[in-house]
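The structure appears below as structure tokens.
One protein chain is absent from this view; the other protein chains keep their places.
Going by the order they are written in, the chains are A, B and C; count residues from 1 in each one.
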Amino acid sequence: MALLKVENLSIGYRTAGGMLKAVDGVNLSLEEGRSLGLVGESGCGKTTIGMALMGLLPPNGSITGGRIVLDGVEISALDEEELRKVRWSQVAMIFQAAMNALNPVIRVSAQMTEAIRTHRPDMDEQAIMQRVEGLFNLVGLPLERLHDFPHQYSGGMKQRAIIAMALALNPKLIIADEPTTALDVIVQDQILKETKVLQEQFDIGIIFISHDISIVAEVCHDIGVMYAGQLVEAGPAQEVFFNSKHPYTRALVGSFPTLAGPKSKLTPIPGEPPNLIGAIPGCRFCDRCPKDTASCKLEPPKWQEINERHWVLCDHC
Amino acid sequence: MSVQQATLQSLKAGRRALWRQRLAENWRVFRGNLLGKIGLSLLVMFGLMAGLSYIPPLIDPMYHPMTGVDPLVVKSTGPSLTHWLGTDFMGRDILSQLLAGARVAFMVGVSAAFMSVVLGTAVGMTAGYLGKTTDTLLMRLADMIMVLPTLLVVLMLAALFGQLSIWMIVLMIALFRWPGVSRVIRAQTLSLKQRPFIDAARVAGASHTRIIFRHIMPNVLPLAFLYMTFRVTSAIVIEAGLAFLGFGDPGTVSWGMMLQWVWKTGHMFTAPYWLLPPGICISLITLSFYMLGRAMDEVLDPRLRDETQAG
Amino acid sequence: MAKCFKRNMMVRGLALAAMVTVLLGGLCATPAAAANGMLKIGVLEEPKSLNLWLATDAWSKRVLSLINEPLFIREPKSNELVPWLAAGKPVYDAGKMTYTVKLKKAKWSDGSDFTAADVIFTGQLINKFRMPRHRSKWSFIERVVAVDKHTVRFELKRPKAIFLSRTLTTPIVQKKQWEKIVASAQGAEKPLTVILRHKLTNPIGTGPFVVSKWQKGVFVFMKANPHFFGRGQTISGHKLGPHIKGIIFKVYGTADAAILALRKGAIDFYWNSIQAGYLEQLKDDKDIKLFVSNKSGLYYLGFNLRKEPFDDVALRRAVATLVSKEFIIKRILQGYGEVLHSMIPPGNSFYYNPDVPKYGYGKSMDERMKLAYNILREAGYTWETPPVNANGEVVRGEGIRLPDGSPMKEFTILTPPADYDPHRAMSGQMIQEWLRAAGMPAVSRPMAFGALIQKVKGQHDFDAFILGYGKLSLDPGYLRAFFHSRYNKPRGYNMSGYESAAYDALSNESNNAMDPKLRQEMIFQMQAMLMAAVPYVPLYNPKVIEGVRIDRFTGWVPMLGGVGNIWSLCQIKAK
Partner (left out) sequence: MRKYIAKRLAQVVVILFFILTVLFVLFRLAPGDPVSRMVDPEMTPEDAQHLIEQLGLDEPIWKQYLIYLKNFASGEFGYSIHYGEPVARVIWDKLPNTILLFTTAVLLSAMVGISWGKIAAWKKGKGADIGMTIAALVTHTLFLPWLALLLVWVFAYQLDWFPITGMVSEEVFLDPDAGFWAKAVDVGYHMVLPLATLFLIHFGSYLLVMRSSMLETLKEDYIVLARAKGLSDRAIRNKHAAPNAWLPVVTSVGLSLAFSINGGALTETVFSWPGIGRELVFAVSQNDYPLAQASFLLIATVVLFSNVVVDVLYAFLDPRIRY
């Protein structure tokens, strides 16, 4: 059985201009111990999916269709109290902009212990401290910095502290939302590698959200490419990256330099994503698509199977 | 026309369009704001009152707010047909006084606020832009003035130098209420100074005055304007407090003055028709400016808007 | 985190504690039964000092008037001077210019005897240190000698009319208490300052009460003086007590609070004149009795005769004609006051001259304008728009020109500020409007009291002003001080700068006239001279309205100036 199943998920935001469909009919599935990368431009709905998985949509956002099943439990149907129990113990999160994710007026140690204390009332203080120290060792942070305030940490240290925090309760699933964006390249690389090691070591499922397809391709088993609230291409990482089918994916691959991949010319993607308020009859990418045809604008595209695990949402690929 | 000029002109046109667009956008947000709407409608009402204040003395000299007395009335009377809100102890019409009070409140509030904001903006921009010793000196001065309780200071000056005229009071309030504005403007200027377009202007050889007036000022003005609405509130309250304590300008019919008359002549608890209107008006006008300020705060600071975008 | 949590709890705890205290306070401290036999008097401010020589404010004087007593005081009904600490009328020896006064066998509140030495000491103290507010009453005393333990003889340098009414009404202090202070002051660099700054917490007096406890800023408790010389005695037909155990002076910062306290019964008497506006609510209260008393007051509009434009008597007369005293009294004073036509209030019937010019009294505004217009036109004034047009109709005048053809410059009428006296500030406003209707560029400007006095009295830098005396002495000696040329200098009391050799001579003579009939004639003549020259326009003499609760105490004694007086406090009884 899959660790996580997202079925036909749609999420909307109420705005002054009307309902904004941030996520529209997305299907995902993740096995235990596997990692899935979600890539796309900002505003494509990837972070919204991450938040929905934690049950943390903002007050004006709501799931309008489909469901999320984690380890056999339908998360999308839980009430707030039940959700609270699931959070962190089942699904943890490594935040976008780790710099601001630590509370500046609370010591790191306290921020670490509070999660454990909340979910494990049975553990005594000593056991909790031991656990925290263990986690610090695990992510390679010096123990004497445990009781520092966040501003005394460097960016990389903060990121590690957050990773340690995410591991605190042995969650089955970790959502990593742009975990390394604000870090410099060397630290970024280090942390990504270590994350991968940890993931394999503890057999955790990871959903890796990023706008950088090259990084995702390096770290994850599978990739899902999102565009304007829809999944447009999904498949094994290497395949999606090197054998991209969807014109958007190709454009994404072309717009980032890679350290590992072959040298190629960077090509920016012209145009902007469509406004998600109101109905869009045809393909959402057609305005920016080189293969645009008349039918694209009128008919919604259908999923095409490239191979058993590689699918693409395009009628012309 | 050289290419450069053309670019410059199109840039200017673009900037104008941007301003218009921003204004329209701001107005839309403002309209959606309940506080703003209430505040604005209250203000319109007070504005009407101020405008109407010129009418009663034209109908009959006895409706002159300061000197007109009803020959038939020699003590404070309740509302009647000839005096809708009644008369004060001398037989003067309370409604005419209330209307004249609205005019004075606007005059005092807006002019004191305007002066203090102009002063505060000038000092803030100078301090922020020039930095160094100028900055230190100006900000120390601001710190010092900021800690002085304005009402007591003006009270002291009023008592020392004899009764102050209404314009002196306005000036005093302005002189003692600028530091708050200047602090905020200074911070804003400091952050603007770091922006590339200022460097670009400097490299292009723009003078300091030009940089300050062309590049920095347009960017701090909205903030200064916001502060003005809050300053209006405090100016009105200070004037009223001063008048209430008997240090106002006795030749001016302000609401604070009306309250002082009610109070000093012993009608506080026997003439509600005289006591309540000015008190309520002072509270409502401060409330309306305050609400307007809060609403503008949200308009100008997009972070305070409701989340309409998400990613 | 734990720290955070604790901090939060602490905040809540504190808030809770504060609220509980407040609530408990409200429940427990319901006012105890009013202390029996204690008279509670509301005052606006606390006394500033119990040092008789320093105390200048009305509130200190109220307390001190019950402690330090003079030899003679005025009797309520007749307003005549009657012996108080003195045992009988002074005996005058015209040949030697001496007065001999026998003293009562009184005791000070510490039990020691009141003797001639105390009177002599007080006189010496005043003259030696040139005590402000007293010196002028004693400067003509050559010396005071003790004839025996209870008789003093005053030897005068020259005859002085004010000796009886002013010198003999000076409060006497105890030699024993002040001796040491005076000794310490004599060596000092600024001896007067040492006396004035001596802090006296328990003044010893001969009066009916002594200060027992002074809770700063809140109340002063005076208890009955067991040694009071009048206790059980009948003086001038008044049987004196005091019949009450004590008096509590409670400070209420505002008249409103004091009036509410009076209505609620928290005080028995509010020792201050009540504004007419309060009468409405007090009239219907059956527990409260209102006393309306005359006072000896002079409120006036004064001019600066030293400079343009008021150096011209015609203009002064025109202004006097334009000022409607009736309007001021009827509307601003709400009817509680009397019109003044002379510098001496009509209540002072012996010296009041009813036969002085009354400038437009009883006339309508239009008639006044015509009168004033005629006065000015005859004196050579011209207008751009005269206030009376060719058809004899009154219009709004504009652009008045002096007889020499130059336009009249803007002039200011200085008044005390509204918080100090709303009546005078308001009168100034109205006078400004009346004068403007005649085309005069008048501006009424209220000014802080100290600043006003400084400008008018200290620097003579003013055009016109409104001032007043609330407690004018019944002796008309002040007429000399106000208008004699000798006092026309900075800090002198001749503020308007009126100078007339004839007046100087007449006033000097009246000052030394010991025959009342003769003096009356001279005073009449002086009033006529003044009202012809109008350096001042007398405006009004306000009435004193006082409110007293009648449910606990009876026996208040009304007199000139109100029921708040030593006679009342010596005679009231609990019901």
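The rule is simple: contacts are C-beta pairs under 8 Å (C-beta built on N, C-alpha and C of every residue); 3 or more make two chains touch, one makes a residue touch a chain.
Quick caveat, the model's predicted, so the values are computed rather than measured.
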Neighbouring shown chains of the undisplayed chain, as defined at the top: A, B, C
Sole contact to the chain not displayed, among C:Gly95, C:Gly111, C:Gly187 or C:Gly217: C:Gly217
Full-complex contact with the absent chain, from B:Phe161, B:Phe197 or B:Phe213: B:Phe161
Among B:Leu23, B:Ile55, B:Leu72 or B:Leu152, residue touching the chain not depicted: B:Leu152
Touching residues on subunit B - with respect to the absent chain: 140, 143-144, 146-152, 155-157, 159-162, 180, 233-234, 237-238, 240-241, 244-245, 259, 263, 268-269, 275, 279, 282-284, 286-287, 290-291, 294, 303-304
Residue numbers in subunit A that touch the chain omitted from display: 54, 56, 83-89, 92-93, 95-97, 100-106, 114-115, 118-119, 149, 151, 162, 165
Touch list for subunit C against the chain that is not drawn: 1, 4-5, 8, 11-12, 14-15, 18, 21-22, 24-26, 28-29, 31-32, 34-35, 40, 45-46, 48-49, 51, 54, 56-57, 130, 132-133, 135-137, 139, 162, 190-193, 196-199, 213, 215-219, 221, 248, 250-254, 256-257, 260-261, 263-264, 266, 419-420, 448-451, 453-455, 457-459, 477-478, 481-482, 487, 489-493
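Heads up, the rule we're going with is that only the chains that are shown with their structure count from here on.
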Cα-centroid distance, subunit B relative to subunit C, in whole angstrom: 44
Two or more partner chains touched - positions in subunit B: none
Footprint of subunit C on subunit B - complex, ascending: 66-67, 69, 74-76, 89-91, 158-163, 245-248, 250-251, 260-261, 263-271
For the subunit C and subunit B complex, residues of the former touching the latter: 254-256, 259-260, 274-281, 330-332, 334-335, 417-420, 422, 425-426, 429-430, 433, 444-448, 451-452
